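As you look at this complex, bear in mind that one protein chain is not there, while each of the others sits in place.
Which chain is which? They are A, B and C, in the order written, and residues in each are numbered from 1.
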Amino acid sequence: MNLKPEKPNQLIFEHSRAGRRAYAQAPLQAPEASGIPAELRRSSPVGLPEASEMDVVRHYTRLSQKNFSIDTHFYPLGSCTMKYNPRACNTLAMLPGFLGRHPLAPETHSQGFMACMFELQEILKEVTGMAGVSLTPMAGAQGEFAGVAMIQAYHAARGDTQRTEILVPDAAHGTNPATATQCGCKTVEIPTNDQGDVDVEALRQAVGPQTAGIMLTNPSTLGVFERQIGEIQKIVHEAGGLSYYDGANLNAILGKVRPGDMGFDVIHMNLHKTFSTPHGGGGPGSGAVGVSKRLLPFMPIPVVGLTDDRGGAEATSHISHLTSHGIYRWLDEQDLPQTIGRLSAFAGNAGVLLRAYIYARLLGREGMHRVAEFATLNANYLMVELQKRGFDVAYKGRRASHEFIITLKRQKQALELTATDVAKRLLDYGFHAPTIYFPLLVPECLLIEPTETESRETLDAFVDAMVTIWDEAKADIEQVKAAPYTMPVRRLDDVRAARELDLRWQGNE
Amino acid sequence: MNLKPEKPNQLIFEHSRAGRRAYAQAPLQAPEASGIPAELRRSSPVGLPEASEMDVVRHYTRLSQKNFSIDTHFYPLGSCTMKYNPRACNTLAMLPGFLGRHPLAPETHSQGFMACMFELQEILKEVTGMAGVSLTPMAGAQGEFAGVAMIQAYHAARGDTQRTEILVPDAAHGTNPATATQCGCKTVEIPTNDQGDVDVEALRQAVGPQTAGIMLTNPSTLGVFERQIGEIQKIVHEAGGLSYYDGANLNAILGKVRPGDMGFDVIHMNLHKTFSTPHGGGGPGSGAVGVSKRLLPFMPIPVVGLTDDRGGAEATSHISHLTSHGIYRWLDEQDLPQTIGRLSAFAGNAGVLLRAYIYARLLGREGMHRVAEFATLNANYLMVELQKRGFDVAYKGRRASHEFIITLKRQKQALELTATDVAKRLLDYGFHAPTIYFPLLVPECLLIEPTETESRETLDAFVDAMVTIWDEAKADIEQVKAAPYTMPVRRLDDVRAARELDLRWQGNE
Amino acid sequence: MPFIPHTQDDIRDMLTAIGADSIDTLFDEIPAGLRCSGLPAIPEGLSEMAVNRLMQQRAAQDGQPLCFIGAGAYEHHIPAAVWEITTRGEFYSAYTPYQAEASQGTLQLIYEYQTMMCGLTGMEVSNASLYDGASALAEAVLMAVRANRKSKSARILVPAAVHPYYRQVAHNIVKGQGIALETVPFCTEAGTTLVESLQKYEGEDITALVIPQPNFFGCLEAVDALTDWAYAQGALAIAVVNPLALALLKPPGEWGAEGVDICVGDGQPLGSPLSSGGPYFGIMCCKQAHVRQMPGRIVGRTVDLEDRPGFALTLQPREQHIRRSKATSNICTNQGLLVTAATIHMALLGPEGLQRAAAASHGNTAALVNAVSGIEGVEVMFSTPAFHEVVLRLPKKAGEVLAAMAKNNVLGGYDLSREYPEMGEAILVCATETKTPEDIEHYAASLREALS
Partner (left out) sequence: MPFIPHTQDDIRDMLTAIGADSIDTLFDEIPAGLRCSGLPAIPEGLSEMAVNRLMQQRAAQDGQPLCFIGAGAYEHHIPAAVWEITTRGEFYSAYTPYQAEASQGTLQLIYEYQTMMCGLTGMEVSNASLYDGASALAEAVLMAVRANRKSKSARILVPAAVHPYYRQVAHNIVKGQGIALETVPFCTEAGTTLVESLQKYEGEDITALVIPQPNFFGCLEAVDALTDWAYAQGALAIAVVNPLALALLKPPGEWGAEGVDICVGDGQPLGSPLSSGGPYFGIMCCKQAHVRQMPGRIVGRTVDLEDRPGFALTLQPREQHIRRSKATSNICTNQGLLVTAATIHMALLGPEGLQRAAAASHGNTAALVNAVSGIEGVEVMFSTPAFHEVVLRLPKKAGEVLAAMAKNNVLGGYDLSREYPEMGEAILVCATETKTPEDIEHYAASLREALS
């Protein structure tokens, strides 16, 4: 007798039966689309499943239960800021008035929405110390694109046409070099020293009249604050380059130090990280960009402007506008003739921006400070506790920022225990794994970011699980290597996935 | 190494830490309640957990995953009509305009809501064949109370004061005799014959001048249609009693035969069954009552009336009112001076009624017919298939209504396999158990109600699981008796629960 | 065929398996003469899109007036998380947890709810809910008659300061069993129930005394004295409370020397939206000694085969499905989903949050009194401190004043003249924590205008 019978896990297509339908979900009658010429009409089947409404609800409800998520598990995925997503942000952003607004609705029918967007711009300006903000990029990587494109536009506007190189530390996120390429630039990697800081000498060698700019994140993806930031800015700026701040790690410094004050010319923010909009199983995000004065003319459009009551003058940045009664209007290429232009069909991921705005209003000024404080407290505590229990920190003697790196190099050598093994086994203990194998320069690394919304008890339980796994590995490495045991599937064969590509269901052979 | 480590399953109180809070959820400042005299003030702790917002969200999200539900599992709980609850009913009933309406809002600010209630009354009148409907009872049992109270009021109004007995078939749901008691009546049980019908001879013996009325459900809780209904009505009515219809099984006959046409004087409907409002883990329900002409004056209040445009006359029942432009108003004891009165502080479970109304509009006239047709098709198919695979049906040779009974008497004798054992083992196969040990007169019974929203594949899979369990029992009864194996807990000790009462958490001893 | 998954093939094959030639055949046991020929008065089905539009219109039609009515249903902030989690299919579309092993989510939650309610009320046990506050009072009366074995009279004293609808409901439900509810008047100055007014019952066989806190007028009763009075008479004490108020007020378990025997109330202020009056849920707690007389479901903690803790319905022999005509009540389906919401709501607010919400409501009502105090002819009727409702005496017909304010989209209060004609023109007004200083000013302005 099989005590634990498997329950069939079907694809929605396997539930499909010809003629089945969710009847309430389409018009009860539909006209013949006789206006469409025969040669343009579809003759092949539409290729969707045929299911009842309950089948669909049940199928996807059950599927959802197979996910780890913040709402169910600790999810310390480094560089991703998996903090609690306040439910109110979602509920309120989905009020019918917001969901129903057409992106091309006239400004007369858009003031409520635009007020939120304008105020979000103002809040982001203050929190980053930048002179202007455009909300349109749809994720961090598109924010990076906007940033590099603005740097290019700036040089081009000055006739400085030979600047085609973007400097990137070797620890950088893959989107940075990929973005440089997408902009048509060449990437030059700058090495990291053994303390986790940029090798300033190497940087000095690398800059020159070909330098368009540098892309940095600070604290870096190594989980440490780049202490020579002043020197780096000087070197790059003196060489005629501009500096770009990858805001993926803004959570670490919110209210503590501002990219604008660090001398950056342009930044992007990952609102889905720092401003806690939901990650949605992979998106949507928002990569709002902030710029210094000299890059203001190049911001991507549209941007929300405020015309004060007396008409005319564009409002300058001041928070008094949060209670202003002017009229909001869209600024486009007529207002910003040097703009790098539009990056999305409309105005970016508006619904995400609303969630970020609501979050910002809930936090307020004091709340902003505390984000970085407690994210940092949690990371340092977790780092120290893991160290005390014998784990190796990648950059000893450094403070953790909001995240830090554990390297399993020693465990790998001694026991063949890899970062993947630990990651998979953590799942059995009810923890999502940290980011593994990033940054690439630390062997067998776990990049751990607990975020400010987790409690001390959870961190302690995580430490215990890590220690237990190490003990398990000492006792029986093969069993650890076969983890996980309690997930809907056992360890998956990635190699086969890539070799025998099965990217869509083609029926039961 | 414990391959499948247990994850702690804490109470919310065990997450509590002094000083922790979900800060956004209460006013940021609160005044000293200095107006409250010291001797009336609370000095003891409030006794609630102290948790962060994320703790709470995570705790209850994870708890929810431990439930079986319609949205996740086949749930053939007989007599409960666990059909798909259309999501739109919920979403639309929760529109801010509905949620925010105060029950005592003036009629000027209530016409939208009242229109829905009026139309629901009209729809329920049509579908049951009754002359009037009051929506106020908050569940089936309260509908029963209203029904019996109306019967009492009717006799009392005629000065017929000795009628204190309520006749109830022995197969009846426990709420029927309990209701009779609550009304101050004596219950007299009428036996069932071996075909599942009421023993008409016994009924004839039982009636008399002391008879207030009879409570019946048809089809009965035995899953068969009471064929002698005409005769039964005659016997009861000739004895001066009234007849009450328990509408728990209305799903079986929607659009096929109407309680009013069967001669019932008063009925209740379980809108949370037939009209698919969610069961909510145990409620809320709605037990709207319908009455024949002679009971109209006694209906519980409030009821929604329609005054037509020209003012004055109360509208009679006709569907044209679904598009009427009259003014709705609440009818109360001034309009119905003989009413049995109010049964809830306001007007019953309004939000449930909205959901039922939406469901009714989605189904429409044709949809109503089909409910009974397909509920009956599914039940008969499932009954026949189980019979073919060797199971014993309680009433052979009878049609199933929307449900039917399997008895495991033979399996119990041969193998010690009980209804509980099968119920628990079904959980391992991913099926909620049918109702067990009800009705009490069939030994080791399973009352199975598949409902119209389940597909044939699901029914087939259920049959397979039943057969497998029987086979398992033949092979190793002890293992079946120890089921379930795949739930968050193994079989629970009910005896201990009742003997060592632990009804609230009192801290970790 | 909305919500029906059957294909033509399914129907044909299933009928073949059954051996019937049409679906209609399956109804052949129904006497032909009774068969229904159609439901012409029911409109045709609509698509979800069309129903959506209809309901949006209906919901918008009633506006969203600024509401200062309380009278048993209170507008409070409900955290967004509450209903997002409560309406998860696993909670929403499950039923009574008969199969405990497959219902640990709901069962553990109810156990937590019972613990919270005991914490809030200071009582020893709680059930898993009744229908609403009014019917809970009726059940408490029935329970008291069973539980007070020494009393034979079935006489229950109910202050007139208890919500009039609660009194009506209780009367309607208990009267069949020959139980007499006797009304105790309130002091027209203080607005509360004086112990003196009970003196005439001393020495008589009284089964129970009902004690509201706050009472219907918002006033705070001298609960200790009332409870002690009941105890001294051999009557049980039944508290009827607003659970939110208990965040600030002495809990019924601590009233007088012994605490009350039974505590009921409406749970609405704990996470149920106003929603036209329901669904809400009835709270019932009692002393451990009375638990076997308590109606409704109760969840207990126990262990499984492997000695792990788990939860199950318990004490079921009290209930109708076992005890039938001798059950403690006929209740079966209760208000589970509202209990789910309340549990999450209380966990989110916590002790401090609930206290703040209560204190802010109290404070706003005081501010409202202040704001209207300058209006000529408007007076606070009672001298006793209130929780978050007050009675205002008006210099004009209350109904007309309220109608005028409603035109202005302000719901100014509950007109007391129908249920308490002796009070003259008076309204019951409530300002919860949801009201801003501007709202309160707006109220005063609107009242002033209506009176002018």
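Brief remarks on what is shown
Please note the rule applied: a residue touches a chain if its C-beta (ideal position, glycine included) is under 8 Å from a C-beta of that chain, and two chains touch if they have at least 3 such contacts.
Since the structure is predicted, the reported quantities are computational estimates derived from the model, not experimental observations.
Taking the full assembly into account, the omitted chain touches A, B, C. Across A:Lys7, A:Arg204 or A:Arg342, the single residue that touches the chain missing here is A:Arg342.
The hidden chain makes contact, of the residues A:Gln182, A:Thr307, A:Gln338 or A:Thr468, with A:Gln182. Touch with the chain omitted from the figure is made, among A:Asp199, A:Asp265, A:Glu385 or A:Glu403, by A:Glu385.
In the full complex, chain B touches the omitted chain through residues 17-20, 23-28, 51-55, 57, 61, 86-88, 90-92, 96. Seen across the whole complex, the unshown chain contacts chain C at 47-49, 52-53, 77, 79-80, 84, 87-88, 433-434, 436.
One rule holds in what follows: only the chains that are shown with their structure count from here on.
On a Cα centroid basis, the chain most remote from chain B in this structure is A. Separating the centre of chain B from that of chain C, both taken as means of CA atoms, is a distance of 20 Å. Centre-to-centre spacing of chain A and chain B amounts to 47 Å, using the average Cα coordinate of each chain. Residue positions of chain A touching 2 or more other chains: 17, 20, 24, 52-55, 57, 61, 86-88. In chain C, 1-6, 10, 45-48, 56, 79, 81, 89-90 are the positions where the chain touches two or more neighbouring chains simultaneously.
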